[in-house]
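Here the complex is missing a single protein chain, while all its other protein chains stay put.
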Amino acid sequence: MAEQILFIIFGILAVGSAICVIAFRNPIHSALALVLTFFSLAGLFISLGAYFVAAVQVIVYAGAIMVLFLFVIMLLNLGRLQTTRQINKAKVFAVIVGILLAAEAIYIGIKAYDGTAVSPAQGESQAVGAAITSEQLNRISEIESTYHLDRTEINSTYVPEVSEQKSTVETLTASEANLLIAKLQGEMGKPDRIGTILFTKFLLPFEVTSLVLLAALIGVIVLVKREDTDTAA
Amino acid sequence: MDLPLHVLIISSLIKIVVVVHLLLIGVMAMILAERKVSGWIQDRHGPNRVGPWGILQPIADGIKFLLKEDLIPDHVDKPIYLLAPAIILVPALVTCGVVPFGSSITISGYEIPLQIADINIGVLYILAITSLGVYGVVLGAWASNNKYSLLGGLRSSAQMISYELTLGLSLIGVLMLSSSLSLRDIAIQQGGYPWTWNFLIHFPAFLAFTTAAFAETNRLPFDLAEAEQELVGGYHTEYSSMKFAMYFMAEYMHMIVGSAVAVTLFLGGWQFFGLEKIGGPFWSGIISFGIFFTKTAFFLFVFIWVRWTLPRFRYDQLMNLGWKFLLPIALTTIVVTGTVWAFTQSKLLVAILNVVAAAIVVAIVATTLVMTREPEPVDDRGVLSFTEESSS
Amino acid sequence: MALQYYLILSALLFTIGVIGVLIRRNAIIIFMCIELMLNAANLAFVAIGRELGDASGQIFVFFVMTVAAAEVAIGLAIIVSVFRHRETINIDEINTMKG
Partner (left out) sequence: MSKDLITILLISPLIGFLINGLFGKWLKNVSGWIASLAVLISFIISAFFVFPAVRGGGELKETLYEWIPIRSLDIGFHVDALTTVMLLVITGVGFLIHIYSIGYMSHDSGKARYFAYLNLFVFAMLILVLGNNYLMMFIGWEGVGLCSYLLIGYWFDRKSATDAGKKAFIVNRIGDFGFLLGMFTLFAAFGTLNFDQMFGLAETNTYEQVFGASTLIVATLLLFVGAVGKSAQIPLYVWLPDAMEGPTPVSALIHAATMVTAGVYMVARSSILFNLAHTGVVVAWIGVLTALFAATMALAANDIKRVLAYSTVSQLGYMFVGVGVGAYTSGIFHLMTHAFFKGLMFLTAGSVMHAMADELDMRKMGGLKSKLPITYWTFLIGALAIAGFPLLSGFWSKDEILHNAWDGGHQIIFGIGLLTAFLTAFYMFRLIFVVFHGESRVDSEVESHLHESPPVMWIPLVLLAIPSLIIGAIVGWGGEHSAMHHFLESVKGFKHHGIADHSNPIPFMIISSIVGIAGILAAWFIYRSKAPVDEPTNPLHKLLANKYYIDEIYNAVFVQPIRGVSHYLFWKIMDVGIIDGLVNLTAFIIRGIGGSIRRLQTGVVQAYVVSMVIGIIIFLGYYLFIR
C-alpha cells in the first residue's frame, strides 16, 4: 500500500520533471528539473528497499554531479544562450522516433514480466504446515554465504520475526521459511549488506572503478588546465 | 518495542512540531547569544534595550525583518530567486529528522524514542542532505543576476563542496568502529564517560569534522562568500526582508544542526556519567534531553567564540586548509583506523596512532608547502584565482 | 508492486532522455538527458534486482553512478574547453568533425 502511494507520487514527479528537463529553455531551470527527477528516483529506490542506493543517488547525483552542471552553466554564463524554440521537421521526426521507441520499451516492460515469473524467494506454493524444504535451506545458506551472515544471528534476529515461538531456522514451516527468505532478501539494500557484497564478490570491479575515477580526474585536469605562458612571473 | 501505528503517527507529529519549534527558538536564542557573547568578547554590553538585559532583542529583530519592504529586483530570475531561500532552509530542518536528542521517554506505557526517525542509513542521510545545502547558495547567487552575488555564490559553493569531502571522510573512521550508520546506535555505543567518546578515539577526525562543519556554515573565519568588504554581502546581496531573514536563519540552523550531529557522533550524544539514567522512565528521557541540549549549547558557544576571536582566511589559505590539511588528515584516519582495527581491535591504539599519523601528515604537508612556496601573488585576481593558484 | 510498473516508468524516463538528446541543441542539456537515461536504467536495475532477490542490481547501480560521475567530469571539461575555443556549445555549430 505504502509502496503504491510512493510509486505513484514519485513516478508522476519523475516523469513530469523529466519532461521539464527537455522542455525548459533555460539550462538552469532544466538542471533544477533534473535534480527533482533524481530526487524522485531516490524516493523510488527507497520504496524498492534500496536505501543505500537512494542515499548515494542523492549524494552523487544531486550533491555532486548536478552541482557541477550548475557550475559549468554559471561559469560559462550559458543562461543567455537561450535558443528560440522552433519546431521544424527534424524535431517532429525525432519526437515520433522517440515515441516509437517508448512504445517498444513499454511493450518490453509489460512482456518481460507477465506475472508468472516467480522470484526465487517464493518457490512453489507449499501445503500449510509443511516442514522447511531442503531447497529453502539451500537458499538461506546461499544468502548467508553471499552476505557473510551468521546462522546464529539469523536464528536470534530474523526467525522470531517470522514466527514468535521458534528460534532456529530448521524448525520453521515452509511458508514461514518463505517469509524469512523474503525478509532476508528485502534487507539486501542495507548498507552493510551492500558493503559485504561489494567488497567480496565485486571487489575487482570496485577497484577498477576507482581507476576509472582516477583516470577521469587526471583527464579533467589536463583538459581544463590553461597554459599560463603569458602571465608567467 | 514496536509502537502501534496511531501512537507512532501522533508521537512523530508531536516530535516534529517540537523539534521545528525548538530550532526556531534556538535560532532566536542564538541571535541573542551571538550578540551578547560578542559584546563580552569585545568588552561592551551588547543589546540591553529591548526587555530585561535585552533578551527580547531577537523578537524585535524579527519584527523588523517582517515589516521591511520586500524588494524583488527587476532583473532577477524570479522563480529561482523566490525558491532559493526556501531551498537553503529545508536541508537544515530536514537533517534534524534523524538526530537523536535524548534517550527515550515513556508515556502511558509506550516507550517513545526522542528522535523523529531512527533510519538505518542515518549518517548517509545526513551527508546526502548536507550536500544539498549548496543549492540554496548557488541558486540564490545566480538568480540575483548580480556580479558580486555570483562571485560570492561561486566562492561559497566551491568552499562547501571542498569541505563536504572532509566532512564525509572524517566520519568513516567512526563508522568503521561502530559498524552502524544509525545515529542512535553510534551515540549509544560511545557510552557515558568522556574518555570513551569518539572525539578522543578519533581526535584528528573530530578536529577535521568540526573545522569542516564551521566551513559548511559559511561563518567567520570561513565567510569568504559574504566578505562584506569585497562582495557587499555576497550571495544574499539582493535579498531583503523575510527572504534575507531566511538566509540568516538558515545559517544559525546549520550551526545548531551541525553541533547536534557533532555531539551525537563524537561527544556521546545524550549520555553523561550515567546521569541520563537517573529518574523514572519519563524523567530520564527529560534529563537525557537536557544533557544533549547542554552539550549542543556548549558547542554553539564554541562556534560564536571562534567567530569573534579568529581573523578571516584568505581564499587560497582556505582552499589550502581544506585540500592540503583536512582532507589528508581525514584520509589518514581512515587508513590508520582500518589498519589498526583489522589487526588489534584496540581503541587506545587507534586513538594514539590516529594522532601520531595526523601529526606526521600535517608535518609533511607543512614542510612541502614551505619548501615550494612561491612569492605571494601581487594582485588579487578575484574569485576564480584558485584554479590558477598553483601555476601563477 | 509488480515489476512491470517500474519497467514502464523506466522505459518512459529513458525515452524522454532519448527525445531530449534528439531535439535539444544545447550540449549541456544533451548531457543531462544522457544522465537521465542512465538513471532510467538504474531504476530498472534496482527493480529487477528486487524481484530476483539479488543485490547485484544495486551494486550495478553503484558502479553506473561512479562511472557517470567520471563521465560527467570529463564531459563537462570537454564542453568547457570547446566553449573556450568557439564561444558556443550549440552542437549545430560544433560540426567540424564531418567528412
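Think of it as A, B and C in the order they're written, each chain with its own count starting at 1.
In this text, a contact is a pair of C-beta atoms (placed from the backbone, for glycine too) under 8 Å apart; a residue touches a chain by one contact, two chains touch by 3 or more.
The model shown is predicted, which means the values in this text are computed figures rather than measured ones.
Enquirer: Relative to the complete complex, which of the depicted chains are touched by the chain excluded from display?
Expert: The chain that is not shown touches these displayed chains: A, C.
Enquirer: One chain isn't shown here. Among A:75, A:97 or A:137, which residue touches it?
Expert: In the full complex, the listed residue that touches the missing chain is A:97.
Enquirer: Quickly run down the residues of subunit C that touch the omitted chain.
Expert: Residues of subunit C in touch with the missing chain: 18, 21-22, 30, 91-92, 95-99.
Enquirer: Can you name the residues of subunit A that touch the chain not displayed here?
Expert: Residues in contact with the chain left out: 90, 93-94, 97-98, 100-101, 104-105, 107-108, 111.
Just so we're on the same page, only the chains that are shown with their structure count from here on.
Enquirer: Could you tell me the distance, in whole angstrom, between the mean C-alpha positions of subunit A and subunit C?
Expert: Once rounded, the distance between the two centres reads 14 Å.
Enquirer: Tell me, which residues of subunit C touch at least two other chains?
Expert: none
Enquirer: Which of the residues in subunit B end up touching subunit A in this complex?
Expert: 77, 79-80, 119-121, 124-125, 127-132, 134-135, 138-139, 142, 150, 153-154, 157, 161, 164, 179, 181, 374-375, 387-388, 391-392
Enquirer: With touch defined as at the start, can you tell me which subunit A residues reach subunit B in the complex?
Expert: Touch list, subunit A to subunit B: 26, 28-29, 32, 35, 51-52, 54-56, 58-59, 62-64, 67, 70-71, 74-75, 79, 190-192, 224-226, 228, 231, 233.
Enquirer: Looking at the complex, which residues from subunit C come into contact with subunit A?
Expert: Residues of subunit C touching subunit A: 1-20, 22-26, 28-29, 31-33, 35-36, 39, 42-43, 46-47, 49-56, 58-59, 61-63, 65-74, 76-81, 83, 88-90.
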